[in-house]
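One chain of protein is taken out of this complex; the other chains stay put.
On to chain A.
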């Protein structure tokens, strides 16, 4: 009955640390300081795992609001994703014949990746992300060149985007799954870099981008147009009290194709603009991707 495969937690459980906030500090929702069409900076590097045939590390460093707030806890979440690619390698003997490269994707959040702890077993949202990622990558890989082989893309999210601000009443885990959108965009970009690192033929570099419709002004630059929300690129969910709709795309820039589109929420009439913005975000992420790949080849 007991789970013997893992190191189990002590029975009874422990209380999670609750960080008391000093009285003197006034908690304020972090403000988006960059322009609505400005992407956060990205750090991307390939070849970090020598034992894998390809690997990459993607990071959006935390925005430096920490000093101002005087808190030891960052207000906005950042993103750290590693990706390893194993393969192409021969399929097991008992597998059926496949004329194409079989692509398998695994996405797993580290237990400590978000404020809401994750289990060791992949949950539904992680499996969902894996499916989205697979769709995004399937469109770029030239699978016919590797019959009877398989490739595994394994993504570990070391630090994931939160769904909201932790200062909010719900403690930031208010659901909505907005954070997942940003994570998926990162996953697509990092997986693309790792595929290139593994030397797997692709039609193009695929990059992920995310855009949202927010209820508030969308930070400094944007103004709400009447009752409609503003469009914002690459949102950090903590910075927006209300998010109406979000869209992730996996975009092939040089072909102007989308291999994956995921929209959630109600964008209303703005859906098309929302997609355009997401594509724009993806093209921005692509610049970093191209640089990182070039750097590795040089």
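Rule of thumb we're sticking to: contacts are C-beta pairs under 8 Å (C-beta built on N, C-alpha and C of every residue); 3 or more make two chains touch, one makes a residue touch a chain; residues count from 1.
Keep in mind that, in the parts below, contacts and distances are computed from a predicted model.
Peer 1: Which listed name, "Trafficking protein particle complex subunit 2-like protein", "serine C-palmitoyltransferase", "Tr-type G domain-containing protein" or "Growth hormone receptor a", is the one UniProt assigns to the chain that has been left out?
Peer 2: "Tr-type G domain-containing protein"
Peer 1: Would you write out the residues of chain A that touch the absent chain, in ascending order?
Peer 2: Interface residues of chain A facing the absent chain: 10-16, 18, 20-27, 39-43, 45, 47-48, 50-51, 57, 59-62, 70, 72, 78, 80, 82, 167-169, 171, 199, 201, 253-256, 280, 283-288, 291, 295-298.
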